[in-house]
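For reference, the structure is listed below as structure tokens.
Certain chains of the assembly are absent from this excerpt, and the rest are unmoved.
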Amino acid sequence: MTLKGQDILDGAQFTREELERIMDIADEFRARLQRTPSLDLLNGYVLATLFFEPSTRTRLSFETAMHRLGGRVVGFSSAESTSVAKGETLEDTVRTVDGYADVIVIRHPQVGSAKRAAEVAEHPVINGGDGAGQHPTQALLDLYTIRAERGRVDGLTIALCGDLKFGRTVHSGVWVYRHYDCRLILVSPEPLRMPADIVADLRAQGVRVEETTDLEAALAEADVLYMTRIQKERFADPAEYERLKGSYILTREMIERVNPDVTVMHPLPRVDEIATDVDSLPNAAYFRQARNGVYVRMALLALVLGRIGEGVWV
Amino acid sequence: MTLKGQDILDGAQFTREELERIMDIADEFRARLQRTPSLDLLNGYVLATLFFEPSTRTRLSFETAMHRLGGRVVGFSSAESTSVAKGETLEDTVRTVDGYADVIVIRHPQVGSAKRAAEVAEHPVINGGDGAGQHPTQALLDLYTIRAERGRVDGLTIALCGDLKFGRTVHSGVWVYRHYDCRLILVSPEPLRMPADIVADLRAQGVRVEETTDLEAALAEADVLYMTRIQKERFADPAEYERLKGSYILTREMIERVNPDVTVMHPLPRVDEIATDVDSLPNAAYFRQARNGVYVRMALLALVLGRIGEGVWV
């Protein structure tokens, strides 16, 4: 298995073998960074970060990953400072940057934008979030965090809570979890349920999927509770939002009463769906989860640039 | 000949010997980057990129050039995040940054701004575009691209098409082409003709210059067709713009019918003056042209920082 030269576009593209390999390499990088501030593996290589939408974690962790491997970074964090402001198409911007950099990470508001970029670029393109579409590197770091926090993924019950209709992190995530013997509990208000075709696909592939509106019931069963933001603007009826939102605020009291062993994750940023009194519990894995993004993205960058070969460790 | 410590302000400043030297060094860098991702020539040096106006190619290719030579970059891509927002003058900003960096690249909306910067800076200042003024590094990479695509510059017929009145890339370009035995065909709508004093100057220096409004006629004669954007807002009469714009859209059909051997260039960004069906023709040199900006800017950075001496290769 090699990912050299490959684009990373959606969570569904990985085999279980590839997922395990990425996790193992991320583990190795994490261990090495405890002994030294950086490695030389990508010395001289250039990453381009094309961020047409705001980002803190994805952009900064990719840039940190590149620096920790000895590489360099060029790019932009908003489209206003670029020729997009003069009417340049996404394809032309990508073709140009493809002539400068060895690998490209792109975040763009349109679904399918990363795929369009990959079609015109010769170098590997990594999708850093394409609107309501996919966010595959988030799925990978989520999987890595589950493995790191619980020691395994097989056999776990994972509850996904919040906006399952529009949330790209959960859409990418389920395509990764399906390779494992997991039970998924989907917790959302009725208007924000996981799209029916995704649920049907998962079941067709043998994944155990349950749906509920009851967070506490799901929490009681879960090894991992993955919270996401519920966005007020998604509701046609504001009164329904007001009625529901309280049900989806996770508190310290709720964890201690219902399931003191649960691992709590969140892709961040959060607004108020996890009370800050949860932060100091050992259950709160979300800041470790953010940090894991560096190790997983280091693994991806090293793999797509062909600096880690088949069965060969660097 | 040495450019050590010199400012790069306009296309007219170079001798033919200097142009050839820059091209040769750019060639050498291109060859070396095919064998290794980066060089160590500017290890430890710092480039400041002061971009008061949007840019994709100029900023990112300068930054890539610095990184590929082992150097570092500080700077900004829009003035809003700087003390210019608090009323600081260009001169004070430049004097400050001159204390941090070893070389400065500046893009600013006012004609003459790069010259003002050079007057207060002790380190070399490179003009990355000063409004409707000059864009000398674009002229250099254009020249380099012509040489790379056609094997020579002497003896060629170069057609420049589009907005020749306001376009700084062509204004810088003609001062470079005049050192070669070229025939220039200037193709533009009447309101966007090359300023008469520039044409007169070129002729006084022995350059063969013709002017026309007919793109197809010029295409038939040209070895190189250099397209630029025609900006609607430049026309007093919108009806005239509508009438003319169609004449200046280059299509695949037109190339194949009129001159299948022509090399097509464009400084980018384009809007619609080159149809996208041209992109896959071997004639389409504009994305290679953008990439050449890295090699040419590497050469300039190494030269002005004195890391390539008289007759000495590193």
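Each chain carries a letter (A and B) given by its place in the written order, and its residues are counted from 1.
The criterion applied here is as follows: a residue touches a chain if its C-beta (ideal position, glycine included) is under 8 Å from a C-beta of that chain, and two chains touch if they have at least 3 such contacts.
From a predicted model like this one, the values you see are computed outputs, not experimental measurements.
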Given 2 placed chains, full-complex copy number: 3
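By definition in this document, only the chains that are shown with their structure count from here on.
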Chain A and chain B, separation of their C-alpha mean positions in angstrom: 40
Chain A to chain B touching residues, read off their complex: 43-46, 48, 72, 74-76, 80-88, 91-93, 95-102
Residues of chain B touching chain A in the complex: 36-38, 51, 54-57, 60-61, 63-64, 67-68, 77-78, 268-271, 276, 287-288, 290-291, 294
